[in-house]
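Heads up, one of the protein chains got dropped from this complex, but the rest are sitting where they should.
Presenting chain A:
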Amino acid sequence: LPCAQGAHPHHLSLFSPLAVTSEQIEHLHRRFKQLSRDQLTIRKENFDSIPDLEFNPIRGKIVHAFFDKRNLRQESDGLADEINFEDFLTIMSYFRPIEMNMDEEQLDHFRKKKLKFLFHMYDSDHDGKITLQEYRNVVEELLSGNPHLEKESARSIADGAMMEAASICVGQMGPDQVYEGITFEDFLKMWQGIDIETKMHVRFLNMETIAHCY
């Protein structure tokens, strides 16, 4: 059975029993095996076999997020060369939907985890701050591919957005004050009011489990 080697019982602790069933883990394991071509680990090149992903302007950042050690384990840093199925599930766990029975504290923790994932996507040099240059990078990537858009326009859009972010986080700045960058606390402030936890998830289809009778 495909589940045998990959999914040990402790994987279920990453997902509470209500959110993801062992059947869904089995599905993900099959997907993992398809991507890894039956190897035990995946490298960045393996993501090239997903044609739909080419559509996505921030493809590079998404793939990078899978190998970003800050997402894989708490309190670690740097980039991994390859990830195994457990790491794959860890990244997927950032996209699990909320459950009805979560209390305030759990919801808050949940939300912070998801926002941290997005923060790491912006903060590409791992210094804990989103600088103007990093912000520009993201905007340019998102707007890239449009031949009519000049680099200057993309830049000015990014600069405008950054200024606005600064005004939210720090308030009015003096002429000689330098805004170093958006820290994670500032980042949280900017997402206030946006229900990320209800939107940042991938839902499994409700699957019936009894075969049809002909």
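Here is the rule we go by: a residue touches a chain if its C-beta (ideal position, glycine included) is under 8 Å from a C-beta of that chain, and two chains touch if they have at least 3 such contacts; residues count from 1.
As a working rule, contacts and distances are computed from a predicted model.
> Name the absent chain by its UniProt protein name; which of "GPAT4 acyltransferase", "GPTC1 protein", "Prolactin receptor" or "Integrator complex subunit 11" is it?
Result for the unshown chain: "GPAT4 acyltransferase".
> With the missing chain put back, one of A:49, A:106 or A:133 would touch it. Which one?
Residue touching the chain left out of view: A:49.
> Using the touch rule from the top, list residues of chain A that touch the missing partner.
1, 23-24, 27-28, 31, 34-35, 47-59, 61-62, 92, 95, 118, 121-122, 138-139, 142-147, 149, 153, 157-158, 160-161, 165, 187, 190-191, 193-196, 199-205, 207-214
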